[in-house]
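The complex appears here without one of its protein chains, the remainder shown in place.
Chain naming follows the written order as A and B, and within any one chain the residues start at number 1.
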Amino acid sequence: MLVLQVLINGLILGSFYAAIAMGFTLVWGVMNIINVTHGTALMIGAYVSYWAFFLVGLDPFLSIPLSFIVVFGLSYLLQKYLINPIIKAPLFMTFIVTYGVALICENLALVFFGADYKSAVPSYAGTGFSIGTLIIPYVRFSVLLISVFLVLLLFLFLEKTKTGLAIRATRMNRDAAKLMGVNLGRVYAITFAIGMGMAGAAGSLMSTSFVIAPNMGGRYLLRAFVISILGGLGNIYGALIGGLVFGLVEAFGALYLGPGYQESISMAVMVLVLVFKPSGILGKAFYE
Amino acid sequence: MNKRKIFYIAVFGGLGVLIVIFPFIGGRYLTRSLTSILMFAGLAASWNIITGKTGYFSFGHGVFFGLGAYAAALLMLKLHFPFILGLIGGGIVAALFAFLIGLPILRLKGHYFAIVTLGIVEVMHGIILNLESLTGGGVGLSLPLKQGTIKELSIFFYFTMLAITALAVLTSFLIDRSRFGHGLIAIREDETAAKVLGVNTTLYKILAYAISAVFCGFIGATYAYWITYIAPGDVFALQFSITIIVMCLIGGLGTLWGPIIGAFVFEILSEVFWSRFLTFHSASLGLLMILIIYLLPKGFMERIVSKRKISLKGFIKNLKQYSE
Partner (left out) sequence: MALLTGRKVTKKYSGLKAVDDVDIEVSSGEILGLIGPNGAGKTTLINVISATEPITSGEIYFEDKKISNLKTYQVGRLGIARTFQIVKPFLHLTALQNVMVGAMFGKEGFKRKRKEVIETAIEVMRLVGIYEKKDITADQLTIPDKKKIELAKALAMGPKLLLLDEVMAGLNHAEVNNMMELIQEINSWGVTVLVIEHILKAIMGVSSRVIVMDYGKKIAEGRPEEVVKDPVVIEAYLGKRYMQKNDK
């Protein structure tokens, strides 16, 4: 039954990765930029939850909306004033600018929050329920539920709202959308803020089950990258499936190979996919 | 001989003399700093050959530096080669690797090429880290020490870096004037139009990539011998690749002297930040990166050439074309 346990863990991890990657690939697909601050959003969300828990005793799961809002607000401003002015510039410019912002945020976090690892461990952590021989901790289960919920929210938003429609239209054809009267600047700002907000919410989830540190963003940014490539740029269905698959592969990989190879293997997979099928494993076929 | 020519000769001649006699007269610390600047200048100048000239933005160029370092270290440690062979070996390994991966990845456009180069540096990092029996893994490798007094050593490494960097700049200059160089620029401006005119774009891209790699390999090898200890985390660090990019941006992407100017400016600013704002060191670096993109998007060289000043009005006008 170990395999089943690992499977469940893999799915939980995967749903979490999906939530992170979907925001990342959405921003990439709509705005055509590589956003290095995505990992920073995760970190900020995590710390918001941590401080809410530490200072006021707010349950980290309840602070998820708070994280979302904080990150959403900051990201909206970031996009509007720092990224939008150069949105049509060559790719490396937004890369460097977001890299710079990420450096600044990490440094500030390091100085003000300290480098030591922290966690927001609620009182019921460590308890769980069991199905047969499977043990599912409440905390991990909540992570799964909430990740799924976030993903559903994103889908609903994109499919059912007018803004969501504008975003999808922009992703398909920027110029046509513009000609139809879509305010691209606003669409970019909202898309960016939502994508980052999801990362922030994911960060909140992280604070319950993993340790947080100022430099935690990088690793998850890397994963979001790889998953986005695998699923096809801008393709959120691809990011969803990619995230789940990735979580499973990591869980089973850790079981059979040990933890050291994780990053290299995921990078190697990304390189291979890019070389042989740059549109991703799911690629354009699943694109709306 | 008019006044202007005399002025230029005096200035460049003076600089030239200064550069050559520096390690003999400068203090140990300054010589070391200048050696480091030369190292980065060389890396930046090499990177410029692929990215500045063809427009294929390599985000992970540090991989050639790392491979050069490890190739030299292994050649000198395991095969007991002298440094000169380690140096050449470093360059050859880097160039071969560039040829190998260049063919598949130089087909990719824009984003994809940039990301795959990032992936490659991470993969090589992982491979070197995991081949413990060969490379010493995370513990790293200690190279044989060069014999000599501290002064002799600093002079040796200074001039080695200087020579490699000068060679890189000279190569860049020669490329600019050649048919090959014009082909590269044509590729950057419009690859299809270049093909139609008769430019063998695939060959040219791979050649440019390999040339840009070989000097990084030489520099990596020299670095290994100089510092005497290398570890995967150091030489394959992403920071190297990003630093090179920022330096070229400061000085001017695609220009001949841009990378050199950029290296100097960056290192000097770095020293200032390190000594004054140690706790906010990386934040200052981040801020610098943002400022450069906004104020000097085409680098110093473009400002010098067009004689425009760094003004707020200019920067706002510049931005309007890029915003939505």
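The rule we apply is simple: contacts are C-beta pairs under 8 Å (C-beta built on N, C-alpha and C of every residue); 3 or more make two chains touch, one makes a residue touch a chain.
Everything numeric in this text was worked out from a predicted model, so none of it was measured.
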item	value
In the full complex, displayed partners of the excluded chain	B
Chain not shown: contacting residue from B:33, B:130 or B:201	B:201
Hidden-chain contact residue, picked from the options B:9, B:30, B:79 or B:193	B:193
Which residue of B:78, B:107, B:151 or B:179 touches the chain not shown here	B:179
Residues belonging to chain B that touch the chain removed from view	179, 182-183, 185-186, 189-190, 192-201
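As a working rule, only the chains that are shown with their structure count from here on.
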item	value
Interchain centroid distance [CA atoms averaged], chain A/chain B, Å	33
Residues of chain A touching chain B in the complex	32, 34, 82, 84-89, 91-93, 95-97, 99-104, 106-108, 111, 184-185, 188, 222, 225-226, 229, 233, 260-261, 263-265, 267-268, 270-271, 274-275, 278
Touch list for chain B against partner chain A, complex	57, 59, 104-105, 108, 110-112, 114-116, 118-120, 122-123, 125-127, 129-130, 242, 245-246, 249, 279-283, 285-290, 292-294, 297, 319, 321-324
